[in-house]
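Below: one structure in structure tokens.
As you look at this complex, bear in mind that one protein chain is not there, while each of the others sits in place.
Moving on, here comes chain A:
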Amino acid sequence: MASAGLRTLISRTCVFSLGRRELSCSSKAFQKTQPITTEPSNNNHDILYGPDHLQMRDSLRKIIEKDINPYVDEWENKKAFPAHKVFKILGDNGFLGVNKPVEYGGLGLDYSYSAAVAEELGNINCGAVPMAIGVQTDMATPALAKFGSDKLKQEFLAPSISGDKVACLGVSEVGSGSDVASIKTRAARKGDDLIINGGKMWTTNGAQADWMCCLVNTSEGKPHMNKSLVCLPMNSPGITVAKKIEKIGMWSSDTAQIFFEDVRVPKSHIIGEEGQGFTYQMIQFQEERLFAGLLALVPLEKMIADTIAYTRERKVFGKPVLDNQTVHFTLAELQTELELLRSAVYRAVALYIKGQDVTNLASMCKLKAGRLLREGSDKCLQYWGGMGFTQDVLISRMYRDMRLVSIGGGADEVMLSIICKFMDTLPKPGK
């Protein structure tokens, strides 16, 4: 099947027929149609990554180059990607449970390894697939791994780590995005069960998921103390995946609107303590924000490098576009900001590993990542001229996909509010 992928391409270029053989099936045999013109900047990574991390990234890069990137264009056109297939490959190779407990199939490594995986996922030629993987590893499962019962972890965490089950995160609703505390989905108690009514919105992986990490109101009372996270099997009666939302970017990702009508789930499916759901979700957000910062690094590096390569070849008025000072200076500015973002992200990761709360720094990283991706993709696209406006080039897809970063996973405005809270500059509630 399609699993032969790149190797099949290679075997064909090194065509073997009777009486005629490519004598040196060497470098050419393994080279893709275009050699990459940028070498990865290994020198930046010493501060956070050691030889193990780099070896791990190499392994993941091979999977991306063989089992993911060759199919991205097709998935973008189909507006769907096979999550079960892709996650199984990643799970088989240990990449979905890097910092998850060993008892459930994880590797029990510290967060620096998760960071290395997150950064490496930036080599995928679209935003949708890394985002879907991030939901599986850093958004729907951290609370379960930290606070869930053994039984819940066996049923939901272990298969998510092995890639056998696809997870999604149900937090946002039609009426509640940034204002998480205002969600309306309720779980009423009936004997030993919860009966869930309501709905979720913007659910990444929602149409393919086997289970949802679902934030629901489980009691009356203060909005920060009355919610719980529940492991919800997506084949439960009463769950309707109403529609896949048509978006301007992230096309391979199925983003669903979901309705719950008297959905029954045992109360043992509550992760950790009832009423602590909001707190757990806030804890999960730190890793989600770090993930966004890490995921931005490679796409930024790539878009700058690709733009340099293009503008070096493209001639306008008899000379390369790159020769114009405004072009190479602007790219230098973007490169500078990229390195500054990298420093902030690595610093946040390093402090997080030491056990520090990095809510403030992680929020800043996400804020900057979203904005730099917008600024960078916009400026780079301009230098691509007409070609930048076509579907034939990667920059246009990045322009569309990366626009989401400032909105999803905590909008820029929410990040700013968090930072202001730390700066103690928010207006005091009136008397």
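Everything below uses one rule, namely that contacts are C-beta pairs under 8 Å (C-beta built on N, C-alpha and C of every residue); 3 or more make two chains touch, one makes a residue touch a chain; residues count from 1.
What we mean here is this: contacts and distances are computed from a predicted model.
Peer 1: Looking at UniProt, which of "AP-1 complex subunit gamma", "Glutamyl-tRNA(Gln) amidotransferase subunit B, mitochondrial", "Serine/threonine-protein phosphatase" or "Electron transfer flavoprotein subunit beta" names the chain that isn't shown?
Peer 2: "Electron transfer flavoprotein subunit beta"
Peer 1: Can you tell me which of A:62, A:243 or A:354 touches the chain that was removed from the display?
Peer 2: A:62
Peer 1: For the chain that's not shown, point to the residue among A:72, A:98 or A:166 touching it.
Peer 2: Once the missing chain is taken into account, the touching residue is A:98.
Peer 1: Provide the residue numbers of chain A that touch the chain removed from this figure.
Peer 2: Residues 7, 10-11, 14, 16, 18-19, 21, 24-27, 29-32, 35-37, 39-40, 42-43, 51-52, 54-56, 58-59, 62-63, 92-95, 98, 107, 109 of chain A touch the chain absent from view.
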